[in-house]
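The other protein chains are all here in position, but one chain of the complex has been omitted.
Lettered A and B in written order, each chain numbered from 1.
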Amino acid sequence: MTQLDTSDAAAETLKGGPRRRRVRMTGRGVPLPLLLPALVGLAFLLLPLLALLVRAPWRSLPSQLTSTEVWQALQLSLFSATAATAVCLVLGVPLAWLLARTEFPGRGFVRALVTLPLVLPPVVGGVALLLALGRNGVVGQWLDSWFGITLPFTTTGVVIAEAFVAMPFLVISVEGTLRAADPRYEEAAQTLGASRFTAFRRVTLPLIAPGIAAGSVLAWARALGEFGATITFAGNFPGRTQTMPLAVYLALQNDPEAAIALSLVLLAVSIAVLAGLRDRWMTTS
Amino acid sequence: MTDTADAQLTGSQGLDAHLVVDRGTFRLDVELTAAPGDVVALLGPNGAGKTTALRALAGLVRLTDGHLRLDGAELDRTPPESRPVGVVFQDYLLFPHLTALDNVAFGPRCQGATKAESRAVAAEWLDRMGLAEHAGAKPRSLSGGQAQRVAVARALATHPRLLLLDEPLAALDARTRLDVRAQLRRHLAEFEAVAVLVTHDPLDAMVLADRLVVIEQGTIVQEGTPADIARHPRTDYIAQLVGLNLYKGQADGHTVTLDTGPTITTTENLQGEVFVAFPPSAVTLFRDRPVGASARNLWHCEVAGLETHGDQIRVDLTGELPLAADLTTPAAAELDLHQGASVWAAVKATQTHSYPT
Partner (left out) sequence: MTRSARRTRRTLQVAGAGAAALLALSACSSSDDSSSSKSDSSASASPKMSGTVTVFAAASLKESFTTLGKEFETAHPGTKVTFNFAGSDTLAASITSGAPADVFAAASPKTMAIVTDKGDGVGTPATFVRNQLEIATLPGNPDKIASLKDLTKSSLKVVLCDKTVPCGAAAQKALTASKLKLTPVSYEEDVKSALNKVVLKEADAAVVYKTDVHAAGDKVEGVEFPESAEAINDYPITLLKNAPNAVAAKAFIALVQSAEGQKVLSAAGFLKP
């Protein structure tokens, strides 16, 4: 019975079975055609970061980092990336559920649409957001005339731009986990008297928590580094819409040293947060 | 099962279902009736539609046609969460993130009980299942047998009027299986409403169920009591599948005295109430009482019927011990078997097996 097989596999995944069973290979056991490109790949990823460290203006670093603009930008970045991740969670998890668990005409097409922000140049995404939610946008003009809400040039605008770009990461990650998870757990919950929503909330959600965590981390990281959509949709104003990547880019125009310093801060903070999350979230599931 | 008995079952109590599920290439069309206290086993090869029938009863598959009444109430359009139906799934599907206690408490909680109430109910059920000390355990740390019992407790904790069991013993290894089967049998016997179980294992079906319903390609090919079906298989598949002589009796060491009188010598050394089973192919027939053979497991019978199934002939025997025997066609010819012929049936002790009930 194939259904049994897949459900077993899913159950294993959920229990973290394969992870524990994974055989660790010693360095000698890795075939050269794999090892060599792997190491080159690693170097390729790390070398630019290393160069950043080597050329960092260590002497002027303390003075660079004590400026209020840096802290403002960093605070704003952390806040808006976290808020954007929250938006992604609230909207993205149900969307992922819809894509993974229901049948409707054109689902494949909708799925492709969801991933569109991944391939769209972020600046274009920003322009698209302006056209939709801007003061004169398709929806934005009503927001303005009915509620007096304008989103561009506001911190909310930053959050929206970041969420727009980061959401596909979350949706794809959660949808993958949902597809791997056994839908029969939801059925089991239903036969015990749970409505579909209760089943989702009390059974599915805890089951896919690792996938949601992984997706959130991805989305958060993407939001933190977001530049194009943010500067296009929300503009650049210190303390309100100037996030770290914007500060870095503008510093690069006339003070590359400051840009490197800012980048180091962003790197250090993201590494610290991601490492912290990994320990707390990814492994205890 | 006679027509009058069927008619009695379609009263307001119990299960009265006509399940039609059309999936284009596959069509399930099965009528099922059962009175409260009945245990019905759906038996059939893979892909026959057993599980679909079960899912239709649970509401997880929509009926294309037909009806479903439980204790007189129409359930055709009722969503699964509103049906008084409990399900024990094939691999139990215990929620891996909840403890055994919370798994069992899930149903009562969904039915509106408070957290404390539902936990109290759950604790009671676990206790009844002999799992009180495992209440705090996560499913992954339970053995197969324990998980199965938690699954049964979880299904029963919602007080279903219809209990569905999908291959309840398939996930267990041979040894736990005996134990769990015996326990499950007791729980099913205590269960006051209708139980329907799906299995492909004839022994499970015969031990656990009062009545077998054999499904092939979406339709019922035969139904009746286990012994009935074993002796009069209507298709080759059933003959192969239900090729089992099954009896109940009191064991005293290697000897089992059947409730109807005769004794059977078995391999196992057991005490108390047991089942004894041996396949029809283990039976040897003689026209005359074999000389020199030990008197153990030798019975004088009369041929009640002969049916050809493939290259085998199934002989239905009545007499001292009603049983089914499989012979090859030449062997049957040599014995000149015909209805009413008197024969001696012998079975080696090594081919009989007994199980505690």
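One rule holds in what follows: a contact is a pair of C-beta atoms (placed from the backbone, for glycine too) under 8 Å apart; a residue touches a chain by one contact, two chains touch by 3 or more.
Bear in mind the structure is a predicted one, so any value in this text is a computation, not a measurement.
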* **Chains shown that the absent chain touches, full complex** => A
* To do: Taking the full complex into account, find the residue in A:G92, A:P152, A:P168 or A:G215 that is in contact with the omitted chain.
  => A:P152
* Structure fact -> By the document's definition of touch, the residue of A:T66, A:T102 or A:Q253 touching the omitted chain is A:Q253
* Pick from A:F44, A:W71 or A:F237: which residue touches the chain that isn't shown? -> A:F237
* Structure fact -> Omitted-chain footprint on chain A covers residues 127, 130-131, 134-136, 152-153, 231-232, 234-238, 241-242, 246, 249-251, 253-255
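Note that only the chains that are shown with their structure count from here on.
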* From the C-alpha centre of chain A to that of chain B, how far is it in Å? -> 52
* List of chain A residues in touch with chain B within their complex -> 1, 4, 7-8, 11, 14-15, 182, 184-185, 187-196, 198, 202-203, 206-207, 209
* **chain B - residues contacting chain A, complex** => 46, 58-60, 79-83, 85-87, 89-91, 93, 95-97, 106-107, 110-111, 140, 154-155, 158
